[in-house]
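The complex is shown incomplete by one protein chain, all other protein chains being positioned as in the whole.
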Amino acid sequence: MIVILKETACEQQIQALRNTLTAQGIKLHESKGEQSHIIGLIGDTKSLDIDSLRADPAVEDVRRVSEPYKKANRKFHPADSVVDCSGVLVGGGHFAVMAGPCSVESEAQITEVANAVKASGAAILRGGAFKPRTSPYSFQGLRADGLELLRHARTQTKQPIVTEIMNTEHLHLFEDVDIIQVGARNMQNFELLKELGKIDKPILLKRGLSATLEEFVMSAEYIMAGGNEKVMLCERGIRTFETSMRNTLDISAVPMLKKMSHLPVIIDPSHAAGLSWMVEPLAMAAIAAGADGLMIEVHNDPAHALSDGAQSLTPAQFDELMKKVTTLVPIFGKTLETL
Amino acid sequence: MIVILKETACEQQIQALRNTLTAQGIKLHESKGEQSHIIGLIGDTKSLDIDSLRADPAVEDVRRVSEPYKKANRKFHPADSVVDCSGVLVGGGHFAVMAGPCSVESEAQITEVANAVKASGAAILRGGAFKPRTSPYSFQGLRADGLELLRHARTQTKQPIVTEIMNTEHLHLFEDVDIIQVGARNMQNFELLKELGKIDKPILLKRGLSATLEEFVMSAEYIMAGGNEKVMLCERGIRTFETSMRNTLDISAVPMLKKMSHLPVIIDPSHAAGLSWMVEPLAMAAIAAGADGLMIEVHNDPAHALSDGAQSLTPAQFDELMKKVTTLVPIFGKTLETL
Amino acid sequence: MIVILKETACEQQIQALRNTLTAQGIKLHESKGEQSHIIGLIGDTKSLDIDSLRADPAVEDVRRVSEPYKKANRKFHPADSVVDCSGVLVGGGHFAVMAGPCSVESEAQITEVANAVKASGAAILRGGAFKPRTSPYSFQGLRADGLELLRHARTQTKQPIVTEIMNTEHLHLFEDVDIIQVGARNMQNFELLKELGKIDKPILLKRGLSATLEEFVMSAEYIMAGGNEKVMLCERGIRTFETSMRNTLDISAVPMLKKMSHLPVIIDPSHAAGLSWMVEPLAMAAIAAGADGLMIEVHNDPAHALSDGAQSLTPAQFDELMKKVTTLVPIFGKTLETL
Partner (left out) sequence: MIVILKETACEQQIQALRNTLTAQGIKLHESKGEQSHIIGLIGDTKSLDIDSLRADPAVEDVRRVSEPYKKANRKFHPADSVVDCSGVLVGGGHFAVMAGPCSVESEAQITEVANAVKASGAAILRGGAFKPRTSPYSFQGLRADGLELLRHARTQTKQPIVTEIMNTEHLHLFEDVDIIQVGARNMQNFELLKELGKIDKPILLKRGLSATLEEFVMSAEYIMAGGNEKVMLCERGIRTFETSMRNTLDISAVPMLKKMSHLPVIIDPSHAAGLSWMVEPLAMAAIAAGADGLMIEVHNDPAHALSDGAQSLTPAQFDELMKKVTTLVPIFGKTLETL
């Protein structure tokens, strides 16, 4: 950490600051030039509160030079993490496709879609039971009944299931779920992250709409700091000024997250643009950029879906897509996981 | 709602769409030009899922023309709402200042700050007990003990207290709190919003870092739809590309929210920029733009605060600020609430 | 175009608006519901000023339903445009790589780099002579001398050259340049665009840092409206809240621009992230998403480059990249242009 002193700071103020810092076991290296006086802080600075340091009367600004995350940091774990999702591997060369409807709507619907996406090559079944909706007047999901229908579908296809949790109070309902998803709007629901750190189950953590990559990895760190290191990072589009699509897929997040962290990186091209016709080019781009998996919305009747119809593929469209995925994944040195 | 048809849509597809819509009790008004064919939908379109409509093979795009919120909508409630916070009024010409430390740290600290800000004219005491922190290694707040210390301070100053809730499971701890705050990161924690809709207590809802004003009002609508109409909206800076300060205060949100909704609008200039020296000009701007109140962080020793030191005023700085607030509020036709 | 009337608009105001519109040859289709009264405008609405319409006392809002661009619009030109760049084709299945240094620095440098990138398979040579720099104290380019050195390099490699223009007054210096580049900061330098519309030479138009895709295509429309239809669109990263890289590559721009327009789409992965190690994954993603070409910065000695060293590949790194480009382009059904 580097502290830049104010030009107007007097020696008495600076000495008080030095005393405060060294009292916490920090070593100081000072550099004083004509235009700037800086102090490099050496030691375990993770416990220092940057904001309070900035409030010191002698301080102009403070800059970190090392990352604030540790368990998620590739520097301390150079090898790729591989997350075992009830037998389906993700990361470290293993590429998995998660597919299914935005919302679980009925037994017939989820069973039909589950069978279809399995036949096309999706190793994992997705489906929403608890649904975060912008409007209180929109369909809120089948909730506990939706989880039951997902489990029922799993008895038929044997696919591990991934579904979203919205509240710590629902955690007991997710015991028999294979992968728990944290949605973009809950990426910084820290109480939820803490609880998920206490269980032993893969977590699919979605990036918040305006979360920096550092904040995203810090949310993974929350889960890992609690003891659960089975975290997968999912980029699903960020909020920008662009209006022709719902969100902007941050494809650069793939290589950057892989540099920052050893955790697997999944791309959700369905939510990224919110447009079904754009799923294929974005899915191809994701594989080419180095992603470890895809999460794709598939619905048997998009025009009558209870949510997100505009971005859902039909089973036939998904089957076409999977042919291309199957071709491209090995070209980039990865193995497509199948059941 | 307006449906724009694809140029390639055939009459059979269009007729199928017409049938689907009229079956739901919607009346249709069509306009067919050389370059565009549009259908205006008349009736209660709130239940229609725009995304599914967009997935219809005949549809190019769908645009709403009326607002998706009702209880929060000024069109249906032209008069300003006044929220009674245990005797302190906010809105409809009543202007209230909420002040106190970012985090409650000790009995001595919260009592000292409470007395100081009351003496300067703050009608409401703020203080964080449950703290949402980006890093799991940062101070997480005194939690239930912090709430107890806040209540203790209240016995001395008689100020209503406002403090943040992070999880539905903590709701029982907040029974004796005067105003419950929902933080920016939980603005779309819909399960929490739903629970807050069931109680009878003022809610201070903070805008998410990248929430549009419509999404912000929709989150208020979640609470109000449940039956609790005592909602105050708080703008606290949005995330933009600018890097010289933490967030960008969206001052235009004040007049725009007041046009959209009848709810009171509070400005938090402390979080907006994250810089204590900028609190005063932003607070002045907030009053001038028409805000109904301010939320300001004050700490007795900012350089040693456990959180947010860089943006906290000292009691002396706050006292100076309040002199200016006291002068400016009546110029804009409002009354400063005092105890 | 759709006009949404104010609920408070009186019949007299509405009739005045009707008269104004029909006097301009516009046909009106009205839809009046309980909550909204809208007028669909049929006819040539391109000449209407939306902003003035919004100022009409009867009008709540105005929405366009058709695109404001015509010559660049794929609806009116379904087939891909192919731009002939002095013999190298771009678009319609032809994929071209443009490579070279950020700045032309010396005869030795540009000649060495030109020979190297040609040997690796770059069909077009890029190099900056007039340089837009944020600071007046930074190297501003060799200007006219730089153009001369580029032309000299071309005599050796026979590669068409692409270089940036910054001002209409320099246009006469660019007569012997093969492709004129308009930089991101000049995307809405409309006087420059108008002049480039009058010449008969390919234009590489870069997207502004915060330009919407519609604004981007409108800038192409400026050039095309003047008569020059040889326009290539280049996405080079947009400005977002993310701080770990310089810009965020908008990969979705590739499929969206191709839906909106028939013009070729080029990706510049060097400027997008500003990081040389990220060029490869972004270049791969660009090909997979459907781009028609790449623009890549290569420098013989990046650590001593006069500009943009951090994002420049060495000739050896570029050679490695081109092997992968050569493999991937045909998989996506395109032909790599070579000299």
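Chains: A, B and C, in written order; residue numbering restarts at 1 for each.
Quick note on the criterion: contacts are C-beta pairs under 8 Å (C-beta built on N, C-alpha and C of every residue); 3 or more make two chains touch, one makes a residue touch a chain.
As the structure is a prediction and not an experimental result, all values here were calculated from the model.
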Contacting the left-out chain in the complete assembly, out of C:81, C:157 or C:311: C:311
Candidates A:103, A:212 or A:240 - the one touching the absent chain: A:240
Residues belonging to subunit C that touch the chain removed from view: 46-47, 49-57, 68, 130, 132-140, 166-169, 185-186, 188-192, 194, 209-210, 215, 218, 221-222, 225-226, 239, 274, 276, 302-312
Touch list for subunit B against the chain that is not drawn: 210, 212-214, 238, 240-245, 248-252, 254-256, 259-260, 272-273, 277-278, 281-282, 284-290, 327-328, 331-332
Residues from subunit A at the interface with the omitted partner, ascending: 2, 4, 7, 27, 29-36, 38, 40, 42-43, 61, 63, 65-66, 75, 210, 239-241, 243
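We adopt the following convention: only the chains that are shown with their structure count from here on.
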Turning angle required so that subunit B lies on subunit C, C-alpha fit (0 to 180°, nearest 5): 180
Same-site or different-site touching of subunit A by its copy subunit C, using the half cut: same
Chain ID, smallest distance between chain and overall C-alpha centroids: A
Relative to subunit C, chain with the most remote C-alpha centre: B
For subunit A paired with subunit B, centre-to-centre distance based on mean C-alpha positions, whole Å: 26
Inter-chain centre distance, subunit B versus subunit C - centres from mean C-alpha coordinates, in Å: 39
Approximate Å spacing (C-alpha centroids) for the pair subunit A, subunit C: 31
Residues of subunit C touching at least two other chains: 210, 240-241, 243
